[in-house]
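All protein chains but one are shown in place.
To keep things simple, chains are lettered A and B as they appear, and every chain counts its residues starting from 1.
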Amino acid sequence: MRDVASNEHSRKSYMPRDTSLKSVLVLGSGPIIIGQAAEFDYAGSQACQALREEGLQVILVNSNPATIMTDADMADRTYIEPLNVEFAARVIEKERPDGLLATLGGQTGLNLATQLAEAGILEKYGVRLLGTPLEAIRKAEDREEFRNLMKQIGEPVPESWIVTDESQLSDPANAGIWPLIVRPAYTLGGTGGGIAYNRDELYEIAHRGLALSMRRQVMIERYLKGWKEIEYEVMRDANDTAITVCNMENFDPMGVHTGDSIVTAPSQTLTDREYQMLRSASLKIIRSLGIEGGCNVQLSLDPKSFRYYIIEVNPRVSRSSALASKATGYPIARVAAKIAIGMRLDEIENAVTRKTLACFEPALDYCVVKIPRWPFDKFVGADRRITTQMKATGEVMAIDRTFEGALMKAIRSLENGIIGLSNKTAHLLSDIEIEEALRVPADERLWAITEAFRRGMAVEEVHALSDIDPWFLNKLRHLVDIEMRLRSNGTALVRLASDEKSEDLAASHPLAVKLLREAKLAGFPDVTLGSISGVPELKLRSLRNRLGIVPVYKQVDTCSAEFEAATPYFYSCYDLEDER
Amino acid sequence: MSNKKVAVIGSGPIRIGQGIEFDYCSVHCVRAIRAMGNEAIIINNNPETVSTDFDISDRLYFEPLALEDVLNVLDREKPDGVVVQFGGQTAINLARSLHDAGWPILGSSPDSIDLAEDRDRFERVLAELDIPKPAGRAVTSAQAAVVVADEIGYPVLVRPSYVLGGRAMEIIYDRVELENYMAYVVDASPDAPILVDKYILGKEAEVDVISDGVDCLLPGIMEHIERAGIHSGDSMAVYPPQTLSTKVIDQIVDTAIRIARRLEVRGLMNIQFVIDRATDTAMVLEVNPRGSRTVPYLSKITGIPMVQVATRVMMGTTLKEQGYSTGLHPSAGIIAVKAPVFSFQKLALVDIGLGPEMKSTGEIMGVDVEYPLALYKALVASGIGVPKGGSLLITIADADKVECVPIVREFASLGFRIYATAGTAAFLHGQGIAAQTVKKLHEGDGNIVDLIKNQQVDLLINTLSSDKRIEREGARIRRASVEAGVPCLTSLDTARALLVALISRKTTSEFALHGVSEYRS
Partner (left out) sequence: MRALLVFQDGSYYVGESLGAVGRSQGEIVFNTGMTGYQEILSDPSYAGQIVNLTYPLIGNYGINDDDIESRKIQVAGLVVHHCEDKPSNWRSGHSLNDYLAENNIVAIRGVDTRAITRHVRQKGVMLSTITSDETVDEALQRLSKMPAYETADFTQVVTTSEPYLWNDQCSKPLTYDPSAGKIANRRIALLDCGVKYNILRSLAKYGCETVVFPCTTAHAEILECKPDGIMLSPGPGDPSNLGAIVETVKHLVGSMPILGVCLGNQILGAAFGSKTFKLRFGHRGSNHPVKDLKTGKVYITSQNHGYALDPDGLRDGMEVAHINLNDNTVEGLRHKELPIISIQYHPEASPGPMDSSYFFGEFMRLIDQRS
């Protein structure tokens, strides 16, 4: 057989990397804050390893020692120092690195690199910025420059205004486009942004945003209410080869920060034409910016036409890229680090299959659901609405072969006291309050939706209030349907669980067994089944073992089983084949 | 132990009180297990972390950390042991159920975990060992709470037992407040008792212990910079202790060793102490029978790979065999200050005043060879910023007025312009400190909040009052500082630390600059 032959030959045909580089300074991201969590430890650790694999000396600066990246074996020298110009310059002066890698240290790393360049430190000590050039970073982050670039390459951006002074607010205020969304430039997680429904709110939010922006600059733009929010994680090397690692669809439509949205990977409601249209746009953007490494592109798609807008580009490894890496098995940070030292995508091995190259696009054969973890259990009095300003401290991810299964797993991973389809409050709300909870995104909207379905609300009604795509709503509706059938058949489950005699349980209790199987496939945990039916959790467990309703484990392999994979990365599902 | 298969339970999503440090611990545990020639399996669900990188373990299961999902993995893998010490409260909470399902828990047994976590049992242990603790009891009703508080005297520290990161923990100054707390904040029941303890005014310190049941290694003690009452995760802390007496240090070491032996700890344990000023005695506040938030800090400071050492202990290699002995490890030639970092700008309406309930999302560390310089680095790295001059606005609770005088005086002598509301300004004048009067919130335009909003203030010191009416205004002032990006300190201890850093900055710019491991060599 010729297929799956060795690809030695293609790998050896290039220089491995830029050999003038001997040592690289890597900037970490500092403390965990909302908008910048553990993902940069993951990215930084991968980057350090990727660089050392190529024989480079790594010098690391990070103020946060509770990280793997600051471990002694990650770098040749590790500095636990503040991430500011003063201390970074001292480290540079002492260590004299050849290159600086800043695109894996979040916004902190990127801002610091920019400041070091502007302060002339990089030039003074002859330090080269590796990977994405500062020019590209500026083009992506400065709203006006970004908008101009998008216009040049024919990619649509929403009507918008750049405001650096409150006197300039009269233009958007008089444009007659409401609501408007306000985003400050150069901030983390959209700090200081918001949605303005009228003139007063516009002035208030813009005032705050200007104060918080590093450059005293905010962007005001049309709020695309009800449009889908889609993200693409893209990579490009210096040879202009560009790929998409993953796309993701937000459960919550436009208006909710992607860090505060429930997110699925891959997208669920896009036709191939829509998927490819947005993919092509994302690749065109990463090329036009000249990014060398990873980048996240956020787009907004009209649910009723092919119209779309480019919303934002993050010219670096981000929280979304950590999610995309785990969702696909593709190590974005590792590959980005190799690209930064001059390697090409087709010179880097796919660490998962160890047979193919990093130059391919992962194919998923499962559904991934991410749910943010908000701190409202701690901050009881906080404003729990979720908008353009990220509030989550962390997130959970779950994988399954069904959306329902992945969602249910993600819910019980949150450890916020909710394990299934009910929270502690939704059932206490009046119908009017439920409608409000559907309309205004907040941390527990998911459970307002399930409660709405319990009360007999139609998918169309919930969609009209929430703008959430009916596909997602139908899945939640399906879960509530199962829950209701479980309730009405609770006694059948009890009878099944207490039947110690029948040899063929499935024959003696066909309905209950079928329902149990269906509920497990849809992700209902035993605890929930127990609280509905009254059968204790561990009794249900032994019942399932008797019935053979047990999960199997499948591998995350980046390639949908097309190639044999070497990575030991598994998830459970109620499917046929266990892969061991 | 080698050629065994071990499952490590991760710590789930990053949340306040359970952050990245537990991922750090999980990863090191996996590495230690593998380095000893065993197979390590990790179960976790956080996509942001290193532990869920697929190269870390022999097998990664991306699964919820609910009992059912963990049991499913264990049923399939049939490991020789399960590690629950490094995944924070998430993992430790599974210990009993996993044990009951027949899986061997490595390290401290579920019973020893329970002994540490069950308030009544633990108190009996302390009594038996004659170890002092703040007076107090667990109660299951509001009436009982009042009885206990009357007996031990106010202020009292109240909190539900079995909680992470000090959730719903408060310092209560009188009976009305206590009744309110019991009625509205918590839901006491026999299954969910509430702890009512005497609030001891004094420094806090904490220590991590690695024990193999015989020997107990204490890599280091961290002394908190803020006095008791601020959650340990929100306090600044310094290694090695700067103000603790030898007597107290000896007492901490002795107490930790005795508790570790009595609880039959195998692996890691963390103990928090409060040092009663009056008697210079360390009292035990709580024990966590697991790896703690300070483990990565102390590991990096001392060079002792604490999780690896603890994991090897759990796998059967004694501390002696690893070359360690009982007692406090000698101090490294390094001063390290750990400081919390908050994300208040992201969270509208959240009160930023610090108390027993944890609010920080992350931490950083400043290291140097001198305390003031390490402090300076920590403050800079934490994002507080160290304003070199400008205007200082102070709003101080009556109880703190006397204490604040030397601090304010020092700021004034460093060239800060002092702003205060009428009462405080008059008081300061009386102490010979010039302060400009600012209107209170309800006194119209140009008031205290306007001053902050208009960026006329570079630093705000606002201490929390026990008077609820004053507190409401205080909360608004603090919120304004967040919106305006003005650093706000709510503890005089932090303010004092800032002064130390500021003065050091004035007098020297000779910071040490070494790779972290070179400080020790």
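Basically, a residue touches a chain if its C-beta (ideal position, glycine included) is under 8 Å from a C-beta of that chain, and two chains touch if they have at least 3 such contacts.
All values derive from a computational prediction rather than experimental measurement.
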When the whole complex is taken into account, which chains on show are touched by the absent chain? A
Considering the whole complex, which of A:S20, A:Q152, A:N174 or A:S305 touches the chain not shown? A:S305
In the whole complex, not just what's shown, which of A:I153, A:M484 or A:A561 touches the removed chain? A:A561
Which of these, A:R90, A:R138, A:H207 or A:R401, touches the one chain of the complex that we don't see? A:R401
Check each of A:F360, A:W447 or A:F570 against the chain that is not shown and name the one that touches it. A:F360
Subunit A residues touching the omitted chain (full complex): 1-7, 9-10, 14, 239-241, 243-244, 266-273, 275-276, 279-280, 283, 303-305, 344-346, 355-357, 359-367, 401-403, 469-471, 474, 554, 559-564, 575-577, 579
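Rule of thumb we're sticking to: only the chains that are shown with their structure count from here on.
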Any idea how many Å lie between the Cα centroids of subunit A and subunit B? 30
Hey, which residues of subunit B end up touching subunit A in the complex? 12-17, 19-21, 23-24, 27, 45-50, 52-55, 57-69, 71-73, 75-76, 90, 101, 165, 167, 293, 296-297, 300-301, 341-343, 345-351, 357-359, 361-367, 377, 380-383, 455, 483-485, 511, 513-518
Subunit A residues touching subunit B - in the complex, by the definition given at the top: 30-35, 37-39, 41-42, 45-46, 63-68, 70, 72, 77-84, 87, 90-91, 94, 189, 191-192, 208, 211-212, 319, 322-323, 325-327, 329, 331, 351-352, 370, 373, 375, 377-379, 381-383, 389-391, 393-399, 409-410, 412-415, 419, 525-527, 537-538, 541, 550-551, 553, 556, 567-572, 578, 580
